[in-house]
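A single protein chain has been omitted; all remaining protein chains appear in their positions.
Showing subunit A:
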């Protein structure tokens, strides 16, 4: 009896602990978080004598950040909204960082030390125009020089102290485009130079105190301008004419405009089209002609002369005043695997102040941008440091001939992610090396025990953390038994492939895509190309990287095959056709290479790999290959099928033509496609059936060919707040992609997008906005197979009178029924994913990336259409949760715990070998990785398991046995004597 009670108690205790959350000292044990900022656009140094030296940067990911100049760490950063691109950054009054964003309509000031926003000013804007920010270099801190901002057709003067607009001037006249706003140092006159219809130059002189136009001059230039412009001094600019063959110096001293034309051919022999480069050099400009960079000096009367010429691959910084009215600039050029950094005086180009040669990783590509800063050395000479932005978006600080620090900012713009296995442990190398003695082992466990009983001192906690990290061996570069160690392959927008280790997030290898056809292809997507089973074949796995030469979808594609273990490129090919869609086929050849079809813009598909074996496999399955395309613009979904080899048009036998099989046309006046989704092709479904509480069977309709489509009324396609509930409705469809049959349609009146959905097994969960309740809603749709619903009788199964073995074909009309339910959800959502495990047995969790850049894990049990208000006892036992009108947000179930994955874009899950556990990788501006066990680690002991307590118990028991034995002996003896 006692044993029974004990067992019951034990069961009760073990079932009571269902929360999967984290203790604070477990943070960072299985997860890591990396902070990035993105490709740097602007950089402003702040290197006053006192205080920490820092550099303020703004990036293409709309981040403004303050970096430590010594170590490259982030002091603070802010990720602005997605539509809030930063146009300029500066430092005002020595204490505020000023950013201009949203096409010159938002001006913000941030406190330099801690990044607190100080003020924010909305500037009026009328139309799109250049946005220019000029923050005066303040010599006297107490005096407030206004910041001049041009944007949206208006010129504004804004006080740096509180962001008050002092005055604004309208330049929105028809055809007038402002090109430059210049203010000579110490002058109260602001020159505004612009072109009318690119043929007439107009200069306004404006009093910087009151914003009145003092004078206005204009002059027609017969040839017209091209729009490229470089300001060389405060009263001179150089522009290119419309044919890009003549450099025109426009001088506007005291408001008088003068043109001085210099044909480029006078400067350089056999010149082609010229291009003005962006660096601002005083009294000089850099022009790119004939693939060379020439420096043109602008004389006092606007005379141009060539002073130097450099190779094409040169990046330059703006010029910077160094001592005694002299200005210097930095230039960086490549030579083999080295880069040369030179700092020269603008006036005397022969006078090289600094010449440094630095070994550079080939996989960083060319130098894109250089920002220079000078400092006074202890011997009073000038020292220089340069911040360089490379082609792979990485950021490096060069100083004294060495790379002081580097940041892999390419990882802030990940476009596609996949995972790969690590190499198998070779014989003779033991992973589980016994590293410490029994005493140390015991000590460690006593420490852990102390930690779990809250007896540990802070030093002990640190020791426990260290011990855990060390003992787990999680950073090894080999496969482990549980599949916890893996490689995460991330392709970035810059076309660089990174392999990150799941243990600590370090970069194992990285590789920049290369192509003969174009300078630098963009990365689009990643596919598993070859995953050899290591028992069968001793070959390294490889991935297929699909890239494109240019941003246009009709640009030719580039395929690269990369060895996963080494990070070396196996081959790459310029495929000569465009890439619209890549379809991995469910077939592999004898070397376990997966067959892929690539569809191009002209309606052909191309088979890869281009081998005869692949071709013969493909020919066998020729009739069974279907795919679909979604035309979001015209609202048509088309199904395609193979037609024939396109040998008639080209000699390429791996090219095939296709024909349209079906179309689903959505009426354009009432429906607009906003989201489409299919299941993950590699998802594992453990069981086909679901047992109800009343012993009823429900068969899941599990099909790989289901497409989820969400459409909204065209009016509702905009933002929330732009439409009334009556005007908008949301309709979702489930479409079979083989036949084009609509299996289910569900309409939500008064709802609108954006729709974020996740599709797994036989269910779809999607998130949208309900305009009537003015809340977000989440709906779950589960789809079940009716045709097999009769197979419930055991006798039928025994006598074989069931249709379970009947082949399932997409051609037949499926009898399906759906169940759905909706709930409120209290947050905006950026993306939704679902956990995936090796066998699909473990219950699933939805991973909801919220607007706050956190990831919430929500049990699938909360989005179950069988939830009712008052579940019966049987249903409760099954684990059905009583229905509530909104989904709970439990803070402990944020898998990102106290981190934010800033700028969250996507969440990727991958199974580990241990069934209970799944890898979760989230990317955005930041990266975050963790391991999740949606139903706790039921198949292994947790890290927390206290071996020490077990040991102590055993010892105590043994001791108790001996003591009682001795006692009983004694007692027996005394009894015998009696």
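We adopt the following convention: contacts are C-beta pairs under 8 Å (C-beta built on N, C-alpha and C of every residue); 3 or more make two chains touch, one makes a residue touch a chain; residues count from 1.
In the analysis below, contacts and distances are computed from a predicted model.
*Asks:* Name the absent chain by its UniProt protein name; which of "ER membrane protein complex subunit 7 homolog", "Pyruvate dehydrogenase E1 component subunit beta", "Elongin-C" or "Protein prenylyltransferase" is it?
*Replies:* "ER membrane protein complex subunit 7 homolog"
*Asks:* From the list A:448, A:496, A:577 or A:897, pick the residue that touches the absent chain.
*Replies:* That would be A:897, which touches the missing chain.
*Asks:* Could you list which residues of subunit A touch the chain missing from the display?
*Replies:* Subunit A touches the missing chain through residues 2, 6, 9-10, 13-14, 19, 21-25, 27, 76, 78, 80-84, 105-106, 108, 111, 114-120, 122, 452-455, 719-724, 754, 769, 771-776, 826-828, 830, 851-853, 885-886, 889, 891-892, 894, 897-898, 900, 949-950, 953, 956-957, 960, 964.
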